[in-house]
Every structure is written in structure tokens, then in C-alpha cells.
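The complex appears here minus one protein chain, its other protein chains still in place.
So, chain A:
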Amino acid sequence: MKYEDLELVSIWQSPTKGDLCHFIKENLSNEHIITQLFFIDATGSFPLSHFQKLVPPNLPENVKMYENIRINTCLDLEELSTITVKILQILSMNKINAQKSTDGTAAKPLKVILYINGLEVMCRNSQFKSSPQRSHELTRDILLKLRVMGNDENASIRTVLEFPKEQLWDYYSTKTNKTLPMRNKRRRIKNGVPLAEYIWKYYADSIIE
């Protein structure tokens, strides 16, 4: 799965460590285009050992790749919002620099992949800290910003959100034409829709399987 094939906001349901490492390697190994991956995570789940096996860090051709992956720990939506704003600033700066350089030696285009894992943890923490309303507002705000920036032709950003498969019941039931068991339906009415399904319905363009 290449950068060009990614939609503005995609959901990746439970990728294996191997798949994730291959995805990163495939997208960051292009020498002509600088692609930066921002791995934002609530629980420190970057598959470091797998990635080191797949992409040996001691090889000179891989050094750049290791520089272009940036790890961020983020435990609530306020922090995620700050990080998102910073990424958008980076893209804006890059855009301005590209416009300024009229001598033809334009800087290499920058592409950003934003990989977010543990959004539900961040949401829950924000609910705990402030209120469910505030948490909902922040989620909408962050995802809208990312979509708006992704739509800009000069600033390239693609967002991938990782969610567990269990949170996408609705998606699978519509896909396989299976109706939800009555007990689950009752539970959903009581507990509400999982965050993954909410994002899938209103913000995401595709689900990566």
C-alpha cells in the first residue's frame, strides 16, 4: 500500500507488526520524495524490534529512514490536538518555502503520513479529564483539520488510524450481510457506538484490511 493509494483519512483494523513494518518501509524508502511518518501512540506500541530486523539501522541507506520516523507518545486529545497543529505548521512552512524558491531549485516535496494508534484511549482520558462533550469536540476538530489539510494540493498529509477489529462490528455486518445479535444490539443502545465506527461513518474514506 503506497502513499498515492492512501485516502485522506483511512482506518487500518488491527494490522500485524509485520504488515505495519512493511507499510513503513515501502513508503519511506523513496529517495526522491521525503516522506515523514509521525507515529502517535498512547501505549508505546511501535514494533521496534520487528522494524530493526526488516530495516537494519546500521546500513547507510537506512539511516535517513530512521530519521524520518518520529515517535510521539500522546495520552489525551489535548496533546493530540497540539501535535496535529504542529504537523500542520510544518506542512505550511514547507508550502511557503516551496513558493518562495523561484529560482527553480525547489525543495524536495514533503509528504507526511500521520499514524495514530490508541485514539480511543486518548478520548477516554479526555472524557475523564474534562467532559464527554469536550472530548467529542476535540475529536471532530482534529479530524476536520486533518481532512482540510489533506485536501490542499500543495500540502500532502495522509492519516491512518489504527483500531481493533472488534470495534468495527457495523462495518463487518454490512459487508457480510449479517445482522447483529439481539444482545449486542441492546448493548449498543446502552453503551453507544464505538469510536471506530463513528469515525468510519463520518470522517474516514476507507478501511484498510
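What we mean here is this: a residue touches a chain if its C-beta (ideal position, glycine included) is under 8 Å from a C-beta of that chain, and two chains touch if they have at least 3 such contacts; residues count from 1.
Everything below uses one rule, namely that contacts and distances are computed from a predicted model.
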Name of the absent chain as recorded in UniProt (options "Exosome complex exonuclease RRP4", "Rad55p", "DNA-directed RNA polymerase III subunit RPC3" or "RBR-type E3 ubiquitin transferase"): "Rad55p"
Listed residues A:Ser29, A:Ser49, A:Gln99 or A:Asn151, member touching the removed chain: A:Ser49
Touching the absent chain when the full complex is considered, from A:Asn30, A:Thr73 or A:Ser131: A:Thr73
Contact residue for the chain not shown (choose from A:Thr35, A:Asn125, A:Thr139 or A:Thr159): A:Asn125
Residue ranges of chain A at the interface with the undisplayed chain: 14-18, 38, 42-46, 48-49, 51-52, 57, 63, 66-73, 75-76, 83, 86, 89-90, 93, 118, 121, 124-125, 128, 164-166, 172
